[in-house]
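Attaching a single structure in structure tokens format; questions to follow.
Only one protein chain is missing; all other protein chains are in place.
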């Protein structure tokens, strides 16, 4: 199977009765994802597109045997929602919500770690295994099934690259949007490791950006443990230092986290780094 | 080897420059325990009976490679001391201190659990493997080496029974005082399991008391998983309900935790229960 | 340390939990004044550290201030299970549609705070647990992460609380958890938490027990300690730093270590019960057992008129028995008890200790070798006096 999700994933949507949650739940179902229900406290007993709505994750999991959850609730409730999912025994939580305070996320990430729940995000577009299932907001049209893995901090940039790959005839095993926040549940290295161990994946595109050192750590992993080829792009070469470029995590601080150092590290590790994301399909071909 | 400690244990004493800590450190050394040093914040660099004193557990462990620690500091600092030991990578922490607030212990026990450190106590006399090592305050004279394990919530009652066993010619593999507080690091069941798996132990004496349900859980374990014979004594048959009998945990509350129910459960599980602790040697012979 | 109902509820109020607008009275006139202010039906409730006050006549509903004065007069000074009522709480009557049980306590087995909640409040939780355990929702709290919002939704949903009350219930549960942690409570209980005719939640009765070991960091709560119904001997013992609990028997016990102290009590009962003889107290003298401590403990034991014999059971470990023996003799000479004393010293330097006792040649001092022997001799000594 592909990494993280395939057509067997049973998915709950936390916040399914909300505008965003409901909209994307429908698109996911149209894509073929097995959405088994949703959770909105106070709306248990209602129905959404023929799927049951529950008050709590615990009752939802008991009834549906869901193993994956998508969190679409507002920032001030999102941390609690992720912890609820982890506490209910969910294997994989994907959190779309942006603007969650870092202090909350530090606790949430620790909470998930202690309970063995994998968290993707927050502030991410989600995960898609083309042709099988998608959990999140990645548009169906940006990718076709294939053997290239994609891991990215960004949303639309990922669509851009996936779409360019599709136009070049390159299919994708799984797209993982890890999110652009400073503290996230799953890092580049963890996803690279999954791709390295995934028989369906033969090569990987890594889309990073300025801020933090996750790409540097990924470069170490690529050099030391990765046998599959990696093509990369790092956004933010033209970004000034000390300014936060939209994503909470995208900031060059005290000389650390610049695009240049990341590009150097990735190239030194043997990854091919594109200056223009539209070159990625060529580097992967 | 015996359970928990043997002569190879390298022991640090937290609070070694205190009156109680220093006194027992000396007795432990006389017994043959390998006390490799002590910790008292602010007194690093001093010496105690030829052993180095450190400011922090981290530096003490780095220098001495200690794997066991004895906490003898006052109640309001004891929780922190246990966590410091766990954080420094200590395998086994034995906490003598009594009067630690339960709220502190709930956090400390969770902290140790997360870091894979075994905690014995608090409010316990410690652990002794006769003829090899003792960590705590159990007097040398109360036991001789042999093949009976002893696990107990109490201090002097344990000495009483150990001494009676010695007088009856029954030696002991290891004595574990788990402590009489409501929330403790290691329960009866965990120690019974160690004894069950210990080739040096052939039979076990369990000394319980009123309060809580640890003896009931132990009875379940004895019935379901224990092959070695168990003799037991439960203190507090004559204690009134709703009163705390010295130990913070020794209270019959809302009809739960009485001596009668514990005795019944143990007998039903096949343990021999003494009405008088001086009968224990006879039941084990 | 137990808080009274009124103290518990006033503490709840500090954490944002709605409680009735009642006040405490120590006289019938005060109760009259409070009732007049409240203007309507009031409930007069005895404030004592014991359960079952309702059945004992310690709770009365008064239709007006005059009745309130009468009932307060009846209840104040009343004796409930041996405790004198010194205070009553005068609460306005509540319009009760539903009684809920809500409590947070330390779960010993899990080592975590445990929330218990039920729509079948009002009755005793132990009683409810025996009758309908499935009616109680139980939820543990992670001691580091604390109570999470999703847990409150889970509890409200699982217990079957009407949705209209979820938000106010969550606010109360949040407050109760805060009260529990910030007060170092072993138990913080609201029973009943009522849903009124207007759909409001109200904590009508409350109970808080504070962890004695945490009192050092709860000065404001320590100030609320009410010892007026504590037995004199227990108060003296507490002030002397000795753990002493008065019981109904005849053999005063002085032992080092709590487990051994209970065991010693058990032995006196094991051998005396057939003759109606048993322990007069629990007493743990602790590790040191200096002459001063022994003397103080002896005085406390002897303040109980039922005591016909004192049983010393000391297992010398770190403590040497010869030192303890000297301590006992010093204390003996100071206190000069008229009842016989059975002394059993075992462990380190036991032989020396026993020699010291026997050489003192005091007729009232009986030496014993084993615990069994000591208990049997103490029982015999009591029987001789019968």
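We call the chains A, B and C, going by the order they appear; numbering starts again at 1 in every chain.
In this section, a contact is a pair of C-beta atoms (placed from the backbone, for glycine too) under 8 Å apart; a residue touches a chain by one contact, two chains touch by 3 or more.
Since we're looking at a predicted model, the values are computed, not measured.
S.K.: Under the definition given at the start, what are the shown partners of the omitted chain?
M.R.: The chain that is not shown is in contact with A, B, C.
S.K.: In the full complex, which of A:154, A:173, A:201 or A:258 touches the chain missing from this view?
M.R.: Reading the full complex, the residue touching the unseen chain is A:154.
S.K.: Kindly state which of the options A:70, A:150 or A:239 is in contact with the chain not pictured.
M.R.: A:239
S.K.: Over the whole complex, note the residues of subunit C touching the chain we left out.
M.R.: 142, 144-145
S.K.: If you put the missing chain back, which residues of subunit B would it touch?
M.R.: 41-42, 44, 55-59, 77, 80-81, 83-84, 87, 107, 111
S.K.: Under the stated touch rule, tell me which residues of subunit A contact the chain that is not displayed.
M.R.: Touching the missing chain: residues 23-24, 27, 75-76, 99-107, 109-111, 137-139, 141-142, 152-160, 163, 180, 182-183, 207, 209-210, 212-214, 217, 233, 235-240, 243-250, 254-256, 259, 275-278.
As a convention for this text, only the chains that are shown with their structure count from here on.
S.K.: At what distance in angstrom does the C-alpha mean of subunit C lie from that of subunit B?
M.R.: Here subunit B and subunit C have centroids separated by 27 Å.
S.K.: Report, in whole Å, the distance between the mean C-alpha point of subunit A and the mean C-alpha point of subunit B.
M.R.: Distance between chain centres: 48 Å.
S.K.: Of all the residues in subunit A, which ones touch at least 2 other chains?
M.R.: Residues of subunit A never touch two or more of the other chains.
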